[in-house]
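A short write-up of the structure that comes next.
With one protein chain removed, the remaining protein chains of the complex are shown where they sit.
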Amino acid sequence: MRILVCNDDGIYSPGIVALAEVAAEFGTVRIVAPNVEQSSMGHAITASRPLSYRTTPIGAFEAYRVNGTPADCVALGAHMWDKVNLVLSGCNLGLNLGNSIWHSGTLAAAKQAALLGIRGVAFSAPSGIEVFDAIKPWMRKALEVLIPQRELCLVNVNLPREPRGLIWTRVSVRLYDGVIVPTTDPLGRDLYWFSVKPLEGAEEGTDRWAVEQQWVSMTPLRLDLTDEAQLARCREQRPLDEQLAATVSPPKSSPEAAKKVAEEEAASPIGSRAT
Amino acid sequence: MRILVCNDDGIYSPGIVALAEVAAEFGTVRIVAPNVEQSSMGHAITASRPLSYRTTPIGAFEAYRVNGTPADCVALGAHMWDKVNLVLSGCNLGLNLGNSIWHSGTLAAAKQAALLGIRGVAFSAPSGIEVFDAIKPWMRKALEVLIPQRELCLVNVNLPREPRGLIWTRVSVRLYDGVIVPTTDPLGRDLYWFSVKPLEGAEEGTDRWAVEQQWVSMTPLRLDLTDEAQLARCREQRPLDEQLAATVSPPKSSPEAAKKVAEEEAASPIGSRAT
Amino acid sequence: MRILVCNDDGIYSPGIVALAEVAAEFGTVRIVAPNVEQSSMGHAITASRPLSYRTTPIGAFEAYRVNGTPADCVALGAHMWDKVNLVLSGCNLGLNLGNSIWHSGTLAAAKQAALLGIRGVAFSAPSGIEVFDAIKPWMRKALEVLIPQRELCLVNVNLPREPRGLIWTRVSVRLYDGVIVPTTDPLGRDLYWFSVKPLEGAEEGTDRWAVEQQWVSMTPLRLDLTDEAQLARCREQRPLDEQLAATVSPPKSSPEAAKKVAEEEAASPIGSRAT
Partner (left out) sequence: MRILVCNDDGIYSPGIVALAEVAAEFGTVRIVAPNVEQSSMGHAITASRPLSYRTTPIGAFEAYRVNGTPADCVALGAHMWDKVNLVLSGCNLGLNLGNSIWHSGTLAAAKQAALLGIRGVAFSAPSGIEVFDAIKPWMRKALEVLIPQRELCLVNVNLPREPRGLIWTRVSVRLYDGVIVPTTDPLGRDLYWFSVKPLEGAEEGTDRWAVEQQWVSMTPLRLDLTDEAQLARCREQRPLDEQLAATVSPPKSSPEAAKKVAEEEAASPIGSRAT
């Protein structure tokens, strides 16, 4: 099994070595990770400039650093290494729980794998951790559970400091910890930190509750953001031109129509087209 | 109604003025947007440095530019303006369809609103558009439909070049257009573009199909990434310590447990704690 | 006369319009400037990624924005417009005096012109200025003096708030205002601002003194950083292999030797060579 290991703390983080060491028990490992910390980068990709891919000594591992985001690393890593079976991301120095996972570069690497049709698992641990000895057995246990579950395309794993066991969880979506905190620079000019605030305790069965209770949290995630319930409701209660569209438009678009839309999609605004 | 208008093409993009002009028909508008293009930034936030917030003349609108991402702009904009009712993002110069929405800064602004408990709507148009006269009536129609639907917290709207009508859609998740394209710099060194490839025609009812068929696509989105089906299956077929956890752990965590986890969450790695 | 106008505050700064308007009295003007503020960028160039060059409406001027540094803009602007006679940089919102000019992107644009064999003049004004009406006559006077002085390849002009006249000055090199100021982020982690400290009054004849006394300061600069006095002293008091080198090495290197060194020069570390 080919296992691509990525992270968002940068290729020199101790967390990526710990994860790669555990991963090596399950298959052949290659590390492809950002050359510098990319925390809170979310699922950003780099479309406005080309990326580099450079050999870097990381223990005994075959390793490459990329001047891009975690998602860039996975896309480039999968391009450079045929038939990757699994992408592991982390182990992040900092938990990725609840609504915060939207900002997470660690999870973005696993999501990018899933977009490419490769299974992705993200691992996060408490931010104060410096030695991964106590965490590594639990990463191993998690992989022993996850790898045989072939239907699981995308999983977010969070490890507490002293795990008591593993549980399946859902995302804690009721709470959000982002907050703006004003400051000033030395010249007295106003500036604003995007920081975090304390949250109340989370509810049972969620990722946040699991870690608060010292359980390893494993959350199966999906890539489809469609709100099915709202979609059904809207189509019924506030129908628009769906019926007309079904009548006049073919059930599958032609290649020509697809090509035209492709040219109109969000492209990085790096210049006007040559033609 | 207070309407915060953001985008990811930067505050000087013509698309944001077009959207703000339409929005002004529905409420009081304030523009808070990035000072420079932030395309493909996904849901990145800026936690490693403080943000600035500076007055900028954009037509007759009250407008502020921020040296950050679209999500930063919404968080900061909502902090600076009490009781924002609606966040509109765009109008992006480039469609945001299917799996590409993961990378979209335009959508991230609307998602950030939803995280903060504010309704968010993202608008995207074909990338070649320079004049928004033909598009603006359809943005108006979309808002006329969406604003009364108070249950819709997050909607992704894509406008074709010559719309025939509006339809409710789901995300096209079968296709992904990201691709790596090798290049070299003038000194012959290898580099790699994260670019896009053409896709086949999309299936009926999806956002991509809608735009391919010249319908305005309106997709209700959710913020909960939990894969409910997989979660239920895993809990049944491969139960872990869920039962034990339900027995020994309280249904809601204590504030102390929550506080401890908050300190362990993903924080930007900008230095070691002072204490 | 073809006049390229650049700055480091970004193409949307009011200062660049003021300078372009004055420049238009002396020749044909084209604006090529960074798409975002680039203050304190010094003489940085962008060698690790390609640059874009995009039309931007700035009043009635032909204008292009570049996703790079002030020096990038001048290099690219001179490439796209044959036979540029003069590069003007500014008008910066903030004075550039004494040792601070090493960090100045405004001056770097003028220096880049000089490197390319084009005359360069940098203009800076007090940072609080919002209306340039009082400053513009003095920019005109400065250009009336400077343009006929064909031997002046590089000049740094600083304009006080209420000028009394123009004087030739030298750089104030005795004082430096850079200082580190500790701070913390909202999570209590240590961080450090690179800020400025007040200086004592400057000495007569220097750029700093001139502006302190409300004179427009015009400083002729050179591009040769060699310390001639120290070089002569070292060669005499601590001779090394100069004599041997003069004997065994030809007075001008061969093209082959030059080519070999060119390959060994500082190149951006974006990847290993393809061959």
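Quick notes
Note that the chains are named A, B and C in the order they appear, and that numbering of residues resets to 1 at the start of each chain.
By our rule, a residue touches a chain if its C-beta (ideal position, glycine included) is under 8 Å from a C-beta of that chain, and two chains touch if they have at least 3 such contacts.
On a predicted model such as this, the values are computed, not experimentally measured, just so you know.
The shown chains contacted by the absent chain are A, B, C, with contact judged over the whole complex. Summary of contacts with the chain left out: across B:Asp185, B:Asp227, B:Asp241 or B:Glu265, the touching residue is B:Asp185.
In the complete assembly, the contact with the undisplayed chain comes from A:Asn35, out of A:Asn35, A:Gln230 or A:Ser253. Check C:Ala60, C:Ala134 or C:Val173 against the missing chain and you find that the one touching it is C:Val173.
Screening C:Thr28, C:Thr56 or C:Gln213 against the full complex identifies C:Gln213 as the residue touching the chain left out. Remark: the residues of subunit C touching the chain excluded from display are 9, 37, 39-48, 50-53, 68, 71-72, 75-76, 79, 92-97, 99-104, 106, 108, 111, 115-116, 124, 126-128, 145, 149, 151-152, 154, 160-161, 164-171, 173, 176-178, 180, 183, 185, 189-196, 198-204, 208-213, 215, 218-228, 230-231, 233-235, 238, 240-242, 244-246, 249-255, 257-269. Although one chain is hidden here, its contacts on subunit A can still be listed: residues 12, 35-37, 56, 67, 184-185, 187-191, 267, 270-275.
Of the residues in subunit B, those that touch the hidden partner chain are 48-50, 52-55, 67, 181, 183, 185-187, 193, 195-196, 269-272.
Everything below uses one rule, namely that only the chains that are shown with their structure count from here on.
Taking the mean of the C-alpha atoms as each chain's centre, subunit A and subunit C sit 42 Å apart. A straight line joining the Cα centres of subunit A and subunit B is 16 Å long. Counting partner chains per residue, subunit A shows two or more touched chains at residues 48, 50, 52-53, 183, 185, 193, 195-196, 269.
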